[in-house]
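The complex appears here without one of its protein chains, the remainder shown in place.
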Amino acid sequence: MFHRPATFAKALAIKADLGGRVTPLAGGTDLIVGLNRGTSLGEEVLDLSGVADYGDIDTENGSLLLRGGVTFARLARLDIRCLADAARSVGGPQIRNRGTIAGNLATASPAGDGSAALLALDAEVEISHATRGARWIKLADYFLEYRKTALGDDELISRIRIPAPDALEATAWYKIGKRGAVNISVVCAAAARWPDGRLCLAFGSVAPVPMRATETERLIGTGPLTEELIHQAAQCAMTEVRPIDDWRASADYRRAMCGVLTRRLLRAVRADSEGKG
Amino acid sequence: MAWHLECTINGSAVERDVPEDVTLLSFLRDHLGLTGTKGACLEGECGSCTVLLDDEPACSCLVLAAQVHGRRVTTVEGLAHGDRLATVQEKFVETGAAQCGYCTPGLLMAAKALLERNPDAGEQELRVALEGNICRCTGYASIVEAVQLAAREGNP
Partner (left out) sequence: MSRTPRIDAPPSPTPYTEHEHPVVGHSCRRLDGAEITTGAIRYGADLFPGQAELFAAVVRSDQAHARVVSIDTSAARAMDGVVGVYTHSDVGGTNRHGLIRRDHPALAEDRVRYLGDAVALVVATSERVVSQAIRAVKVEYEPLPVIGDIDAALAEGAYPLYPGGNVMGGKRIRKGDTDAALARADVVVTETFHTQTVDHAFLDLEAGVARYEPSGDPPDGGLTIQVSGQWVHEERRLIALALGVEPEHIRIIQPATGGAFGGREDISIQIYLGLAALKHPGKTVALRYDRAESMRARHKRHAIRVEYTVGAKSDGTLTAAKVTVWSDEGAYASTGLAVMRKASSHATGPYRVPNVSVDVYGVHTNNNPTGAMRGFGACQMAIACGGMIDRLAAKLGMDRLELRRKNLIRAGDDVATGQRIPVATVVECLEAAMARFRQKGEPTQPAEPHLRRGYGMSAICFGLGYGDGFPDCARARVAFGDDGKATVYTGGVDVGQGLINTMAQIAADELGLELSQVRVVSADTMLTPESGSSSATRQTYFSGNAVRMAAEEVKEQLLDVAGRHLSVHPHEIEIAEGCARVAADPDRRISLADLVAEGRRRGYSLDARTLFKPRTVCEDFDTGQSPKAFVTYLFGAHVAQVLVDIETGEVKVERHVACHDVGKAINPKAVEGQICGGVAQGIGMALMEEVVTREGRILNANFTDYILPTIHDVPKVECLILENDDPGGPFGARGIGEPPLIGAVPAVLGAIYDAIGVAPSTLPCNPERVWRMIRDAGGGI
């Protein structure tokens, strides 16, 4: 059965009713690849692309609220550099026009570009249930293990909150792929810095889940980003990540790139902060 | 199960029952006989199947037909004005941008979306607009040239 609700409330009701038996479908850029390879979508499909306001963006008390259906094309036009750059690095325009942020988070690919950028932005996810209501969860706590998340079978991702984006001092994004565009990241990384000096650093494709480099963040602290500190941070990031060998890249390379990217991002963030100061 | 689909394709209202798990690509080709839209990778990597959904390029291989309910779909068959080629089509022929031609319909749609949105796009923006379309024959130079020429003449 194909469900195409016009409102999010209806979508939640269907999800609560059918639970794991219904497959939520948004842009389809992931699920329909599976369908084309011969994996059935399941008997029940919940199409969210007809939900009227699921692609809206609002602000609330200085936070940015992205509804789950916001596409990468829309994210690419935001004034938050690491997120916009990450979104621009996803697929080609055809994919960015369809792929959604909720889809990216629900799929929970360790290589999810949007996930890494949102992690660095200290984002939170709103998970909703038809009767239990909504709960907010830190994105860092949302990813549990490889392709497993805190999202329940009877829930949907309703919104993503980016706290105080206007207050951000600087953000930066870097992705290593194997060609000029339309890449699955070999390693990707995002960094964001707030006025109090707090710095967030996140990586994709170097662990079973997109990850915050919390030890490295602690090491960096809130002080000035000296070259020495940047160097130490790079070393720390390389030990903190948990990459694997696969045929796309070796763990060695991915680890080394975390060092390189940490240096680049921190220098970029420093340059931008100084520019603002 | 079938879904009762109502949408607009190349300006004409279409009303059909479609199986729920049929992609837009398959619907266009196998159900409507609109074979101008091509499939080549079926995973959104090559752009051969690009159509416009409400003027925005999308991979028709990754959209279910049922998902375009109430929307406008434009395919390569909807580009020409009767017997007269649209400017962008004309330029593709003129510059040699169509070699084997298999990627051409998808590229034309991606190019049309750009030309409608920003005919003054610089080369970098143009390349970004076409980055989701793989061409295995031309090395892209003639394609860039074709779209630039079409932009110059306006009226994609």
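Each chain gets a letter, A and B, in the order it is written, and its residues are counted from 1.
Going forward, a residue touches a chain if its C-beta (ideal position, glycine included) is under 8 Å from a C-beta of that chain, and two chains touch if they have at least 3 such contacts.
All values derive from a computational prediction rather than experimental measurement.
Participant: Given that one chain is not shown, what are the shown chains it touches?
Facilitator: So, taking every chain into account, the missing one touches A, B.
Participant: Which parts of subunit B are in contact with the chain that was left out?
Facilitator: Interface with the chain not displayed, on the subunit B side: 29-30, 33-43, 45-46, 48, 75-77, 79-80, 85, 89-90, 92-96, 98-105, 108, 127, 130-131, 133-144.
Participant: For subunit A, which positions touch the chain that isn't shown here?
Facilitator: Those residues of subunit A that touch the unshown chain are 33, 36-38, 176, 178-184, 186, 247-250, 253, 256-257, 260.
The rule is simple: only the chains that are shown with their structure count from here on.
Participant: Hey, how far is the Cα centre of subunit A from the one of subunit B, in Å?
Facilitator: Computed value for the inter-centroid distance: 29 Å.
Participant: So in the complex, the part of subunit A that touches subunit B is made up of which residues?
Facilitator: 1-2, 4, 25, 27-29, 32-33, 35-37, 40-41, 45, 47, 49-50, 73, 88, 91-95, 97-98, 180-182
Participant: Given the complex with subunit A, which residues does subunit B contribute to the contact?
Facilitator: Subunit B residues touching subunit A: 1, 3, 20-21, 23, 42-45, 47, 50, 53, 56-59, 61-64, 66-67, 69-70, 110, 113, 128-129, 131-133.
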